[in-house]
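Input: a single structure, listed below in structure tokens.
Yeah, one chain of the complex is gone here, protein chain that is, but the others are all in their spots.
Should a chain be cited, it is by its letter among A, B and C, assigned in written order, with residues numbered from 1 in that chain.
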Amino acid sequence: MSTRIGILTSGGDCPGLNAVIRGVAKASYELMKDVEIIGIIDGYRGLIQGEYKLMKKSDFSGILTLGGTILGTSRQPFKQMRVIGEDNVDKVKAMKDNYKKMGLDCLLILGGNGTHKTAALLAEEGLNVIGLPKTIDNDLYGSDVTFGFHSALDIATEALDRLHTTAASHGRVMVVELMGNKTGWLTLNAGIAGGADVILLPEIPFDMDKVAAAVQKRANSGKAFSIIAVAEGAMEKSEPTKRKERLAARSAAGFHNISEKIAAAIIQKTGCETRVVIPGHLQRGGAPSAYDRLLSTQFGAYAAHLIQEKKFGVTVAKVGNTITQNKLSDIAGKAKLVSPDDQMVQVAKSMGISFGD
Amino acid sequence: MSTRIGILTSGGDCPGLNAVIRGVAKASYELMKDVEIIGIIDGYRGLIQGEYKLMKKSDFSGILTLGGTILGTSRQPFKQMRVIGEDNVDKVKAMKDNYKKMGLDCLLILGGNGTHKTAALLAEEGLNVIGLPKTIDNDLYGSDVTFGFHSALDIATEALDRLHTTAASHGRVMVVELMGNKTGWLTLNAGIAGGADVILLPEIPFDMDKVAAAVQKRANSGKAFSIIAVAEGAMEKSEPTKRKERLAARSAAGFHNISEKIAAAIIQKTGCETRVVIPGHLQRGGAPSAYDRLLSTQFGAYAAHLIQEKKFGVTVAKVGNTITQNKLSDIAGKAKLVSPDDQMVQVAKSMGISFGD
Amino acid sequence: MSTRIGILTSGGDCPGLNAVIRGVAKASYELMKDVEIIGIIDGYRGLIQGEYKLMKKSDFSGILTLGGTILGTSRQPFKQMRVIGEDNVDKVKAMKDNYKKMGLDCLLILGGNGTHKTAALLAEEGLNVIGLPKTIDNDLYGSDVTFGFHSALDIATEALDRLHTTAASHGRVMVVELMGNKTGWLTLNAGIAGGADVILLPEIPFDMDKVAAAVQKRANSGKAFSIIAVAEGAMEKSEPTKRKERLAARSAAGFHNISEKIAAAIIQKTGCETRVVIPGHLQRGGAPSAYDRLLSTQFGAYAAHLIQEKKFGVTVAKVGNTITQNKLSDIAGKAKLVSPDDQMVQVAKSMGISFGD
Partner (left out) sequence: MSTRIGILTSGGDCPGLNAVIRGVAKASYELMKDVEIIGIIDGYRGLIQGEYKLMKKSDFSGILTLGGTILGTSRQPFKQMRVIGEDNVDKVKAMKDNYKKMGLDCLLILGGNGTHKTAALLAEEGLNVIGLPKTIDNDLYGSDVTFGFHSALDIATEALDRLHTTAASHGRVMVVELMGNKTGWLTLNAGIAGGADVILLPEIPFDMDKVAAAVQKRANSGKAFSIIAVAEGAMEKSEPTKRKERLAARSAAGFHNISEKIAAAIIQKTGCETRVVIPGHLQRGGAPSAYDRLLSTQFGAYAAHLIQEKKFGVTVAKVGNTITQNKLSDIAGKAKLVSPDDQMVQVAKSMGISFGD
């Protein structure tokens, strides 16, 4: 009897999606007698609207190094996950109906936190779901690392490298805003790897005076330039805790990003020439790094084993050196955040890096 | 008798500055008996304030690949070049005095258009000046190419490559704003090399409807994504010609950059999901490319020959395949702009790229 | 009436082949009413054996950045071009027959020197041929630059960069053998860009004692490491001029490559620890550089114009800044070699680089 596997990729694109898809496919064809793979188009949108295609073996050739996703992706289907209102009920029904119409034995869902919430919901509703932890933010609960993170880290680190030469030549402060609205893993790691002098994270609210003092201290010691790596979701201690209020207050002061606010404060407090750089979507594009290709291939192969063993309602994870699984119901709705006591934060501090705290 | 050579780097930093400095130094030591090289700190600022150091031979080792400038740089010394007022007279006098105090036989000045204006002025005032054409904008009059341009082109092209994967996965329009206030060489070349669908330049004012139409045409033919490469100085036909007025009008409409204005219009006119990316200073940082190392070394070696032949009041240039020289008085105050008839514009159009004109 | 264009890629693969193919196709579709493009498989082999396919417009999408060639390639069809013997006559006849069978209006041939010899022959035989100058060796007569050269230069330069750190850490001599059997353009340019201390080219036979002396001189001045960039076709003054004899003599002495022979001599003459690295095919793989994408696109667009104007029997070239054409009969069988008086050789010497001459 054949096994019919559906795959969809959801949320922001990220390097490694195609490597995971290839890993699942190759290992499934290898492990199981008779496998059919259905590619669902543009994430949950395709599941809701019944848009999909039967994949051929050759579709999975040559995609290991390909950035983005060959299946397309879209943002989350539900605006408010907690309240499953009229509209959402319809969407869930449509997804279940299409799952049946496609004759799926299981559904593999590649995505981040939001995607996993929906995946957990579909599992509760009786679908055979397996999640795969994708995000450059690295904040998926229960996995030490997610695919995409190391590729983004390489890009962000290279950006910091480049800015070092221009900062040093001009004696400038460069404020580099990296991706990460709720979590600072990318900024923390890229900051250390890229030799930043100040690192500012959503999880560790900062004091602008301390940031300025760190810059001033370097200037006083003859180092005319500083590099500040700031996560887009970083905030001052004095700013409102609620995101909406915080953004409104910033906007009222004429700032669109936290980096602009920091730059203005540095100029005012230290007199140092300061510039802002926001690499933005550059951080999620292009081919996956060697690390991410390995991790993605491992994740994909592991998922194929789960399918073979009919083990559903779980998401693949890496814990220590082991590829393993977590129940979707255990991790959905949670996030893995940077603790101020994290080993990496302590390492950074021992390098003399300021967190402005 | 010894030859005493002063070197300064001025204006925005750019890959290849150190490679030129090394080229001048190595070739001068090789060609002339007795050479002393004076490094002037932070561009014209160091010349005005008399800040400099005697360089050792070893200072020029290992800097071929180094980004930025080992001498430091600063922006132009004069706000208004045309009116040499009280303050400027003092600055010119200080530069001439320090030139004498340092005992220089000549002064090598590495910089772009603004820098060359001042260089021409100093030559008029009797100093033995040689210019070297530095700019990622490639707009120095009289030279087919400037050092720094090809390194920036590589970075900008890689940025476009990265954005292709994310644009394709999400079916998005990506508006990428590249450096170039007055000229679009970088955007034109990176746009073609990076496979952009629309290229917008300061020299070719565009019609927003035509830009939207190009995006729509692709969407209609099943290509859900488009890449728009826009120079920061690009403008609509309908916008004010004067820069100040143009920026004021944009700002009043809530736009900080031309890219944001374009994105808003695309969304409104086509309904396509659209994102803006501004790589900014990433375009001028890091090690010079192989091309720029070769060009910089050629330029530096040529400058050493000019010194040997006591040929001053000129700037080094590349014309066709030949390294040559132009009189500073012939090129100062001029700029090399993209003509709508330029061969590369025509090539781009034959690839189906729209300029919105 | 429709125009039917055949394209083939011949000889060693090289970055930019697909970019040229795309350039020809996009510009042809844009310029001419009704165009059909025939892709001939694996170079002349496909022409001889009549293996080809009708290309779709979509075949040319997304290949600008793709390394290698989507059409496949093979080595030269004739072992001895000068003597058109029985076998060759049959091959030429087969090519002409298939040209007719395919109903071609013209045939675009992308390749290097050997390929162009055959292209010239086919033009003589009455086929409407246009050549396109491909080679990482940059030795095609009549064009200042060929596509593929700058991509290979970037890779070779990066290799030299990497070897600097290991050479410096160990105080070693590194002998790096780069591609180039008959010509040293790649080694000359990569050597300068990568900061080599010695550059050895096929066109400038060297004296092993002088090479060793250059290494020794650096060692004496406290620089324990040296980088020697040698083209695979470089030779000692004392070696036989005829290639076969030279290789036989080397082989008899136990050396497979010139780099091994140099390394053995350096060790014997200077006592310095010495290592050989041969990047080999790494130099021709991967995506084309921004420079090569631009050049390839220009070449392709120009070829489309030639087709439109029914201008055949020529090959596309770049001379100075101009894309132009040469008659195949004028350039076939010739090669562009490095002259010892070449500007770049002189620049290298002024940097203190030894050519062992």
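The definition used in the following text is that contacts are C-beta pairs under 8 Å (C-beta built on N, C-alpha and C of every residue); 3 or more make two chains touch, one makes a residue touch a chain.
What you see is a predicted model; the values in this text were computed from it and never measured.
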item: Visible chains in contact with the missing one; value: A, C
item: Residue of C:124, C:161, C:207 or C:357 touching the missing chain in the full complex; value: C:161
item: Given C:39, C:67 or C:300, the one touching the chain that is not displayed; value: C:67
item: Residue, one of A:208, A:304, A:317 or A:331, that touches the chain absent here; value: A:304
item: Sole contact to the chain not displayed, among C:210, C:223 or C:275; value: C:275
item: Options C:205, C:285, C:333 or C:352, residue touching the unrepresented chain; value: C:285
item: Where the unshown chain meets chain C, residue by residue; value: 9, 12-13, 15, 17, 42, 66-69, 72-74, 155, 159, 161-166, 168-171, 174, 256, 275-282, 284-286
item: Where the missing chain touches chain A, by residue; value: 23, 26-27, 30-31, 64-65, 144, 150, 153-154, 157, 161, 189-190, 192-195, 289-291, 293-294, 297-298, 301, 304, 320-321, 323, 343-344, 346-347, 349-352
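The working rule: only the chains that are shown with their structure count from here on.
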item: Chain of greatest Cα-centre distance to chain B; value: A
item: Whole-Å separation of chain centres (CA-atom averages), chain B against chain C; value: 31
item: Rounded Å distance, chain A centre to chain C centre (Cα mean); value: 43
item: Residues of chain B whose C-beta touches two or more other chains; value: 161
